[in-house]
Each structure stands twice: as structure tokens, then as C-alpha cells.
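The other protein chains are all here in position, but one chain of the complex has been omitted.
So, subunit A:
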Amino acid sequence: MVKRKLGALEKVEADLPNLQHKIRRDPKSYVEDFRAQHYQYESHREIFMAAPTSATDTGVISLRDLIDFISHVADCYPDILKDFPQQLIDLLMQHHLVLEPELREKIVGSLVLLKKKDCMDSATLLHTLFPILISTPSKTLRALLFQKILSELRTANARTTNHKLNRTMQTVLFNLVTSDRRSSKALWAIKLTRELWKRQIWTDAKTVEIMKEASLSENEKVTAGGVRFFLGGDREREEMEDEDSDDDVDVGRIRHQLGINKKTKKKARVAEKAVAMHKKKEKKKNQPHPLNFSALHLLHDPQGFADSLFTKHLKTSKINRHNREQKLLVLQLVSRLVGLHKLHIMSLYSWFQKYLVPKEENVTSFLASLAQATHDLVPPDVLEPLIQKIANEFVSEASAGEIASAGLNAIREICVRQPLAMNETLLQDLVMYKKSKDKGVMMASKGLLSLYRNVGADMLKKRDRGKEASMSLRAGDREQRRFGQQESGGIEGIELLEKWKEEERRKKRAENGLDPDAEGDEDDEDADWDAWNVEDDEDSDDSGGWINVESDGEIDFSDSEDEGKDRPSKKAKQDAENKEKDASEEAKISSLATTRILTPADLAKLAELRAQAAVDSALPKSRRGQVGDRHVDDGLTAEEIEGLAALSKGKLTREERIAHAREGKTDRAEHKSKEARRKERKEEQGKSTTNKEKARRKNFLMTLGKARSKNKRSLVETRAVLKAHHDRAKRGGKRGNLGN
């Protein structure tokens, strides 16, 4: 190695780090030395201020070193350094354009350090750094500042939410976005807000308000940033959460290793830390999940927002600065808002008219957006021409299979949301395509058919109605919903909860040796009731935080005349076997939700069941055929409109088929034998091979001697060896099983 060059400071043996170290140990004794260095800093600052541009660090000690030194010991002499932070702030604010990069970065770092030492408050720090962030032309400084600001906000919110700071910062960002609508500076506000949203530091309506203003900006980049936030911010947040929970340590393994390996203090400490971390994580897991609303739900005035988005960015085509992709994004957001909040933007539908031609680029996205923007409060006569147009443009024998199936899918998606938009002749026309030779078209058409069997069977031809629908039509118990008619309210997933409760009850009864299906008498029922209470208590223990709530079992609200009967839920269940299904469903809704108060434990279970159901429906098998069971929060994508268009392309190639099969499976590197994979895993964990493996790998020459000697053994020797082997095998190895 080359000998290190001796710095000038080392020659004079007076280095600041050394002094810093001594001051930190004993501030009082070194006050004079510190004072001298402070004067030194003052003079250097004076020199610098006299000519900020031409300042060159020719001396032994540069201003940078002095600033570093002073900020490191700032907490020791608060009275001497009263205005030191202010001086640094002034220096940075006034001269950040001409400061040399290293000094500039040092000042930023020192300011953060001073904040950490409580020599200044975080509001001042942020008020200093943020204006520089948006005004400096230097890329490195911007990166540094952004990182510092972000970490400052994170630390400020680490323990408890620092509402005051958040509010001031949000106001600053809001003003930045709204003050100059044309400038791209608002990008920084977006970047910062999105990052903080992702980390769940900011989750309130004010944050969303900033993004809302950003998406209404006149700068296309800013607009795109804001819109992207609304479309993807929540997904990003969830992914971040998953990531956080991903990297946990295996406590069991660490404990095991501690038992085996050499015991050192360090290892014990590591294990302790791991256990503590694990406990903390468990605790966090058990805490009630913070209720995070998605950004779309936190909007104050969705109607106004969607209206202005539409008029500003989409409708006025004369001064449209946005390219196609950005336009599509905005459209997606608008339609999402309309669908989610059931808004009314009548001109939106007529605007769609001109984009609904197969030649249009990304037409499936337009179709998806149209379907998304449909809800049951849109007047059917607005949608009818659109559906007519889609049918005319896309669905014909002459058009390609993919196009026809995309059109049919789009029509189906629209009609799922507003079944009244379809007229009889068109529907019967479209249903005819179920005989199409093209598989994609056929499937799409069948999808439409099955939808209308449910929602409007009388519009179909008699032979298309199917058995169930025609039977219920004849019985007259199925009536078509009228425009604006609302379904009587229910709780999503309540039937799942009830089913689960029922199963639990049956299990309980089976355990007690009773017939699970039989209805117990009143006493039995009471006992069961008690058991349920206990069970609920256990449940609430699981969910944490509700332990101290006494008797949080269900409270029976049934009146005295109901006493004699079984509980309504059970009755309903019993009836369900006899009656028709839809009737029982109605009864179910009325039963559980209206007869008792759902405890927090119940609600937790409900959420769990709902999530489970969602996961189930995500599986490819049960996915097919389901049309309307999508969660309202999820947007509709172009892929869904394209649907099974792949089917109409003809046969897949082998590679495509393999890729398709792979899709559903977890990622696996390559095909290997089980043995090979096991060996790999062992190697990864740093474990050794088995004896068998060792024997097999042993060098041939080493084995030669033994093999040769074996040949020369006498008969007696051979016998002895064999006998010993036999005995050993019987005993169970060299050490043997101690029992026998």
C-alpha cells in the first residue's frame, strides 16, 4: 500500500477531531479552547461573507471543518452558540448557489445534526431545507435535501404523530402546489407526499387535498404525478406494508443455534435482540389494525374534483398538452371516481362516443374506463347509444375475433353496472354470438347471457332463459329492478359470518357427542349460549385491545314472544333447506344483523372471512364465471376487457402454454431432483453433508487400502467383522438405543 500523505494538520498536531473528542468528554475544562475555535469560525465566516464567490480553502483548517466541529459539540455550549444555527441557515439560504458543493453538503448535514441535538426545532429545519430543495439547480444537493427532509419527517413522526409539524408541512406543500399552477416545482410536493403516504406517515384528508390540487395543475408532469398517486398510491402502500413484514427473523432457529454453537456474549445479545424484535412485531400484529382509508375515499368533494378534472384535462381538446398516455391516466381516474362515488358527469358519456372505434389506440382502456364510469344511477338512455355504438363498431361477423370479444366484454361490464341500458333486440342479437365459432367471442357472449339470466331474464328469448330463470319468471317472484331502486341494506360478508358461526356450533355439538344437525332443546341451547360467550371471549383475546371489555358476547334483543322459539338465525337456517334460496338469504340478512350487536371480535372475524373470500375469488378456478363480485375499490383494467381474446387467436404455441401454466405457480428457479434441492438447501444453511455423501465422495485412492486388506482377511476375521456389524445393526448404531 502506498504510504498515506501526511496532512498539514497532522504536522502541527492540532486536529479538530481530537479536540472534539476531548470536549465531548469534559466540556467545562475545554471551554477556552472551544471559544478560540469559535472565534476562529467567526473570522473564517467573516472572510467568507466578504467574498462568498471567491472563497478558497487554502488554510490549514477550512470553514467546513470548523462548521463540522462546532455542530458536533453544539449541545455542550448552548449559550455560546445561541445564534450558530441561524448563521448556518443564513449562509445556506443566501449563498447556496455559489457555495462549493462539499461545504454546502456539510452545512446541510450540520443543520440536521443540530436538529438532532435539539439546538433547533424541526419546523425551522424544514422551512430552511424545503425552499432550497425546490430552487436549487444542483441535482446532488436536491437528492441530499430530499432524503434529509424525508428522514426528518419520519423521525418526527416515529413515536407519535407530530400533528403540528405535519400540518405546517402540508400547508407548505399545498401552497407550493396551488401558488403557481404552471411550474413544475410542485413535483417535489408530489414526490414527498407520495413517499410519506407510502410509509403511512401521512394518511389524512389534507394529504389527499394536496394531491387533488396537484392533479388539477396546469403542468402536465405535475398532473400526471397527482393522477398516478390516486391510481396507484394505495397499492404502493399495501406493498410497502407487506415488505415490512417480510423480513422477520426466525427466533426458533436462533435459539436452536445458540444451544449448539459456542456461547459468546455477542451471540447471546443477538438472540436477545431477535427475541425482543419478534415480541415487538407480535405485539404490533395484535394491535388493532390502523384504519387507513384509500385516497379516493378521503376526497372532500369528489363530484367537483371529477368535474374539474374532466373539463380541464379531457374536454378542452384545443389546448390539450397531455399526450395520450397521460390522458388515459386522467380518464381512468375520472371514471374511477365516477364509479366509486356514483357521480354524475353527463358530458363524460357523450365524450366517449368518438373514441369507441376499433381503430383507436388503446381502445380497450377506453372501454374499461367507460365501464368503470357506469353505475346504477346513470340514466340508461345516456348509455344506450354508447352500447349501440360498441355493438355496431365492434361486434359483427366481419370483425376479428379479438375485437368482437372485447366489444362484448365491454358491453357486459357496462350492463353489470347498469342492466337497464340494454334493449331487447340488441341483447337477443348479441346473445346469438354464443354460437360463434370463435371461442373468445363465444365465451364473451355466454357471459352476457348468464348475466341477463340473472338480472333481466324476460328480455331474453324463451329458449335462452335457462331452467332456473324461466321457472322463477313463471312463478313471478323475480321482478326487474327499476332505475334508481336500491337494494335493502346488508352487511357485506354477514352471511359468511353466520355460516362460520353455524359451523362452530356444529363442531361444538359434535365434540359433546350430540347430533350436530339436531336442534337441541331449550336447556341445551342455554348451555350452548354460555359456551358461545366464552368462545367469543377467546376470540376477542386474539384480536387484542379488547380484553378488559366485560361480557362482550352477543346481547339477545329478542322479545319475550320470541323466547319460546329457537333463535331466528337457526330458524332461518332450518328453513333454508325447505325454502328457496333467495328467500333464505333475505332472512339471513335480517337475522344476524338485526337481532344482536356485533362485537368487535365478530367484526374482526367478519373482516377475516371477507378477506378469505376475496382471496378465494382471486384463485383462477373460481374466478371464471364470476362477474359482479369485484370490490368497488378495484379499478377495471383493459386486460379484463380484452378478456379471453387470447382464445380467439387460435391455438397457443408450446412456449405460450408453458408460460400460461407457470403463471399461477410460485416462482421456482429450475427443475431439480428433490435430493439435489435438499442438498442445496443444506449447503445454504451452512450445514455439512451426510455420512453417506461423504463416503461416496471419498477419494478413491484412500479407499483402496481398506479394500485390499478386506481381501486378505481370514475366514475367522471376516466372521468377527460380520458378527460385530450384525450386533451393531441390532443395537441401532454405534451408540445404540439406550432403551434396548
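Just so it is clear, a contact is a pair of C-beta atoms (placed from the backbone, for glycine too) under 8 Å apart; a residue touches a chain by one contact, two chains touch by 3 or more; residues count from 1.
In the analysis below, contacts and distances are computed from a predicted model.
Chemist: Could you check which of "AAA+ ATPase domain-containing protein", "E2 ubiquitin-conjugating enzyme", "ER membrane protein complex subunit 2" or "Pre-rRNA-processing protein" matches the UniProt name for the chain that's left out?
Modeler: "Pre-rRNA-processing protein"
Chemist: Among A:K22, A:H344, A:K446 or A:K679, which one is in touch with the chain left out?
Modeler: Touching the chain that is not displayed is residue A:K22.
Chemist: Who touches the missing chain here, A:M49, A:V382 or A:A607?
Modeler: Within the whole complex, the residue contacting the unshown chain is A:M49.
Chemist: By the contact definition given up top, give the residues of subunit A that touch the hidden chain.
Modeler: Given the touch definition above, subunit A has residues 2, 8-9, 11-16, 19, 22, 29-33, 35-37, 39-40, 42-44, 46-47, 49-50, 56, 58-61, 247, 667-669, 684, 686 touching the missing chain.
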